[in-house]
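Yeah, one chain of the complex is gone here, protein chain that is, but the others are all in their spots.
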Amino acid sequence: MTVPRFWREIPQRYNLIGSKCGSCGTVDFPPRTICPHCRRKSIGKMEDIKLSGKGEIVSYSIVREAPEGFEIQVPYAMALIKLDDGPTLTAQIVDCELEEVKIGARVEAVFRRIQEESKSGVIYYGYKFQLAMPQVK
Amino acid sequence: MRDVAVIGVGMTKFGELWEQSLRDLITEAGMKAIADANLSGSDIDGAYVGTMSAGKFVGQEHIAPLVVDMAGLSNTHIPAVRVEAGDASGSVAFREAYLAVASGAHELVIAGGVEKMTDVSSSQMVNIQSTSCDQEWEAFFGASMSSLYGMMARAHMHRYGTTREQLAAVAVKNHANGVLNPNARFKFPIKPEDVLKAGMVADPLTTYDCAPASDGAAAVILCSMERARKFTDKPIRIAASVQASDTIALHDRRDICTMDSVVLAAKKAYAQAGITAEKVNLAEVHDAYTIGEIMAIEDLGFAEKGKGGIAAASGETALTGRIPINTSGGMKARGHPLGATGIAQIIEIVDQLKGRAGGRQVKDAKFGLAQSVGGTGATAVVNILEGGL
Partner (left out) sequence: MECGIVSYGAYIPRHRISVKEIARIWNEDGDGLSKGLNVIEKSIPGFDEDTATISVAAARNALVRCSVNPKDIGAVYVGSESHPYAVKPTGTILAEAIGATPNSMVADLEFACKAGTAGMQMCMGLVKSGMIKYGLAVGADTSQGAPMDPLEYTASAGGAAFIIGAENVIAKINKTLSFTTDTPDFWRREGQTYPRHGGRFTGEPAYFRHITSCAKMLFEAAGTKPTDYQYAIFHQPNGAFPSKVGKTLGFTPEQLKPGLIVPYIGNTYSGAVPVGLSAVLDVANPGERIFVVSYGSGAGSDGFDITVTDEILKLRRDAAPSVKQYVDRKKNVDYAIYAKMRGKIRMAGE
């Protein structure tokens, strides 16, 4: 990752800004320039939409052999999360016991450090998810 | 379009080949293929080289002319094309070579694949392998390729009741086949418990559920069917070569338990070859992870959707089973040098159809299929070869 590459996607990574097709209403994340359903009809009709950050685990895996920069975090849970707004995304599940990560579990977005360029480099923040705190309405 | 044949094949051993560079590997494979086809080399008029990430593994891009140069063919000035499609790079290079000959634009073409993976650290390896996933929206967040396949496995287990034992059966079978393949990296048998008790890589996948990152190269020579008999008495016809694509990210797929790209490529390939799945005598499939083979045999029509695990565990896909899968040992036991894998699959099918597969020979094989996947299914290639002509 490099600084400009990261900076360009800040709205998506910090605030889950997706896109909504003005033609068919399909919501995509990350935002798309063209709706995969309407294609030409969607040109100029794609609007930004802020996603709720709430969703459900579709599937998951516990990473024990990590990519560079993630080694110290192992074992950690990566999951496919189907957001209530429609799209599915890939994110880490944090702040729970790994046994609590289950298909169908309700989760919500949190804001965390994802990577850093180096010890002296820029810190890349973004979304991770945690199990929904049940007592909170 | 005219019929195209494979007239020669060659590959290196796959493994941790400390003494060989990328150049050494592809040169060895190319020379063997040229020799197998009884060519001098100077009659080749086009080269296609599949490599996924030579730039990241060994810092070298612009691989195709380099390969031609190393083969001593620089003074032929033939067009040399590098093909990249994740770990399906070799298969796509093969298909591009096929199209070049089928169209009549080229006469005699070499299609190679190579990857020199072991020059980098293991965590760099994890990063580079995952470059065929979505870098911004999967890898950025810490997803490794193995974790994405782990998610497919988890979903398949959850939905269809597939078990870890069934996944393990794939690895056990492929190791058994690898024992019989002189070019395989792993030539030792394993037991189901070896797989189950091995260290976890990405739950539910252990080390033995994953194909080993390896060095290696493979090459094949293609020419028109009508010219093929000048070089060989057993030309192998390319009955179908189909490629399909899907979303780059796993999370955007219609279904993570099915690779739509594979289903579509297979459907078109069977139509092009004029056969059904039942006519296929053996197949090399993408077992970078054991779940990959289970999904592949379902998506290719060798097993009902959701029953791939049962098929693997019951012996139906063993060397002596109903539909032998990965007779070479697959990526699991042969090794998985990304760009080389697709070509190595073709070589196994060719050797089987020519009846020179030694101890792992499938009797009376006429149709063989090779299925290759790039990333988590964003690219799929299905090639069907026909022998006995």
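In order of appearance the chains are A and B, and numbering begins at 1 in each one.
The rule is short, and it goes like this: contacts are C-beta pairs under 8 Å (C-beta built on N, C-alpha and C of every residue); 3 or more make two chains touch, one makes a residue touch a chain.
Keep in mind that what you see is a predicted model, and the values were worked out from it rather than measured.
Asker: Which chains here touch the chain that is missing from view?
Answerer: Result for the missing chain's touching partners among shown chains: A.
Asker: From the list A:10, A:24 or A:98, pick the residue that touches the absent chain.
Answerer: Going through A:10, A:24 or A:98 one by one, A:10 is the residue touching the chain not shown.
Asker: With the missing chain put back, which residues of chain A would touch it? List them for me.
Answerer: Here the touching residues of chain A are 10, 14-15, 50, 72-73, 94-95, 97, 110-114, 119, 123, 125, 128, 133, 135-137.
Operating definition for what follows: only the chains that are shown with their structure count from here on.
Asker: Mind listing the chain A positions that touch chain B in their complex?
Answerer: 1, 5, 9, 30, 58-68, 70-71, 73, 75-76, 78-81, 87-92, 103, 114-115, 124, 126-128
Asker: Can you list the residues on chain B that touch chain A in the complex?
Answerer: Counting only chain B, the residues touching chain A are 122-124, 126-127, 130, 134, 136-144, 146-155, 158, 199-205, 249-252, 256.
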